[in-house]
Structure formats: structure tokens, C-alpha cells
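One protein chain is absent from this view; the other protein chains keep their places.
Entry: subunit A
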Amino acid sequence: MKKLSSYILILFSLFLIYACIDVFPFENERPEPILALEGYITTIPKVHRIRLSRADRFSPDFNGLNRPETLAKVLIKDNLGNVEVLTESTAGVYLTQENFAAKVGKTYNLEIILNDGRRFISRPETVAPAPLVDSLSYRAVRTASENSFIDEVGVRIFAHFQDPPDQQNYYFWNMLPSDFQLVAEPELNLNSPFHPTCPRCPNPLECCRICYFSERPSPPNVNTAEDSDFNGLYQNIPIAYIRDNGLRFKGIYKAKIQHLSVSQNAYRHLTLIGQQVGLTGSVFDPPPANIRGNLINLDDPEDTPLGYFFASDEIPLETYIHPERLEFVFRPQTLFPTDCRAYVVGIGIVRPNDPQIPPADWNPNR
């Protein structure tokens, strides 16, 4: 009887084991890489840039790369039938000719033929005129930060312009890489920690105190506005914000900004992008999301490429921010206790040959 019970127990256990290893019919859905587009054209004659890449899956287990989409044919077409063929300069970066410029009132489509034959076209974008900005001003602002003992300090730039009353206007202000004076303290230079005889000993340098570098302003805000609340009224509106990291505003900072008119759809897209860029992780944040762009896959309408191609009227703006004209700056300021030429520029920024020479268009006293 005892033996019979053992057999039954083994049999029952076997049943249990088989039940445990029963294959669950699961298929890992690995989506095809999505085409991602970055770029826009403006009314300023110059080389305009369109970047194409394949947005891959991003998850805690990193398993995708944003690879450049190379060997594509990229065309910009206007509503009269003019075609601008872009040439690939580096992998996935396509450039117009030097003198290409959009024209106000014209409508543009971006057409892309990928190397694998897939074809995309953007929905039409019409260039609306951008009203002239008559003045720029700036002021220091202080905001609470995550550290309750240290407020964030920055400089907010304001544009003063007359919003046209007879049309619905949508604005986008894009901050470009900007030049600044790096003020260093070479007299505070120390020997390296690996110095053979006197590590970290004072070793004052005679050169150099002031250098000129470019940087991509931080934080990367997307500044947009629409005139439904102020149609036809004179505006004094914030268009950019640059955080004071203790180093930026020790010297003069030359902020470069594009004042752009955009379409309603482009405005909506950019605003949503701005929301995503500004996620802080708080409960009030919008949920992370893929924002649909205006590219259409001509062969597969279910495809959802990312990015938005738009055409804008551009008015380039620039202002010199003098530290002595700011109400306050970040304290304590960051020391750069060595030769200012030792500063390392950010990724994508061209380092000047001689950082001591101001850029050719540097004219803070105008």
C-alpha cells in the first residue's frame, strides 16, 4: 500500500512538472526601426540640413541604436514644381545647396526615397511671414531648484514685437550655438597631482585669462507661442532662457536665436516636443509618448515616421549679455583656475584655432 502511494506521488509530481514547463506562446514584438527626421528650412539663404536616422527601440535593456539613414534621396519640392536635391555630407545628414532659401507664401514638401526603396513625403508646409522683432531685452531670473538651499539662476531673453492683427501667428524661437567669453583665473593654477616633485603646488600662469568659445545653450528648451491670446497686440514675450552655471556669465555672452514663423501643425508638434523635453519626473508631467510627425509613408500608411519637416520665415536675432548689466548672477561663480585655452568644447562644437581671438562678428560695444 505504501509502495502504491509512492507511485501515485511520483506520477502526480510528474504531472506537476510537465504542467510547469508547458510552453507559453509568446512572441517578442520587435518593431522595425522607425524613420526619424530632423530638420527644417528657412528663408535665409544658406545650407539647410536634414538629418535622417532610424529610431530603434529604447528600453531598460538597451537594444537599439539610432543609426543614420544613409544613401537616401532627399528632395525639397515647392508648390510650383521647383525641386532641390539634397546631397549627403556625412552619414544620414543631407544638405541643400549654399544659396537655398524658402520663400514666404510658398508651400513645401519633403520627399524621401530610402535606399531600400521606401518612399516618404511630408504633408505640405506653407511659409508664413514672421513679424519683425524691434528690440531684445534680458534679465536675470531666480527659480527654485530641487536643492532647497540653492536656487537656479539664469537669464531670460525677451523679444519685443508687434503681432500682426490680421492673421493667426505661430512662433518658434530656436537657440543656436552661441559665443561667450570664458574668464579664467590662470594665477590660481596648480601643478598636476602627478607632478614629480610638487604635486598640486601653486604654479601661477601668465596666460591666458579671456578666451572665446561657442556652446549649445542649456537647458535645451523649445520656446513656442501662438497669438490666440494676444492677437494684434504689442508683445514683450520670453523667447529663451539660459541657465547660469557659474561660468557662462562671468564674461560677455552672445546669444544667437532664430525668430521663426511656423504653421499651426508645426507649432503643435513643437509644443508637444517641448513638453517631452521638459519632463522632470514629477507626477504633473505628461506621459512620455511618440509624437506623430507630418511624414507619410507612401507605401504603408500605417507606418508612423517620427519628426516634423517645416518651412519658416526666419529673422536671425542676437544679443550680447553683459554680466554687469544683470541684476544678479549665480554665486559662487565657478573658477577656471588655469589657462582659459584648456577649456573643452562640447560635442558638435568647432573649437577655434586660437581661442584668444574673438569671433569675426564679435562686437559687444555696438
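The rule is simple: contacts are C-beta pairs under 8 Å (C-beta built on N, C-alpha and C of every residue); 3 or more make two chains touch, one makes a residue touch a chain; residues count from 1.
By definition in this document, contacts and distances are computed from a predicted model.
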Undepicted complex member, UniProt protein name, chosen from "NitT/TauT family transport system ATP-binding protein", "Sugar ABC transporter permease", "IPT/TIG domain protein" or "Alpha-D-ribose 1-methylphosphonate 5-phosphate C-P lyase": "IPT/TIG domain protein"
Which of A:Ile44, A:Leu75 or A:Leu272 contacts the chain that the document leaves out: A:Leu75
Contact partner of the left-out chain, one of A:Glu302, A:Glu324 or A:Asp361: A:Glu302
Touching residue (missing chain; options A:Ile121, A:Ala225 or A:Leu270): A:Ile121
Hidden partner interface residues of subunit A, rising order: 73, 75, 77, 79-83, 85, 109, 111, 121, 123-124, 296-298, 301-302
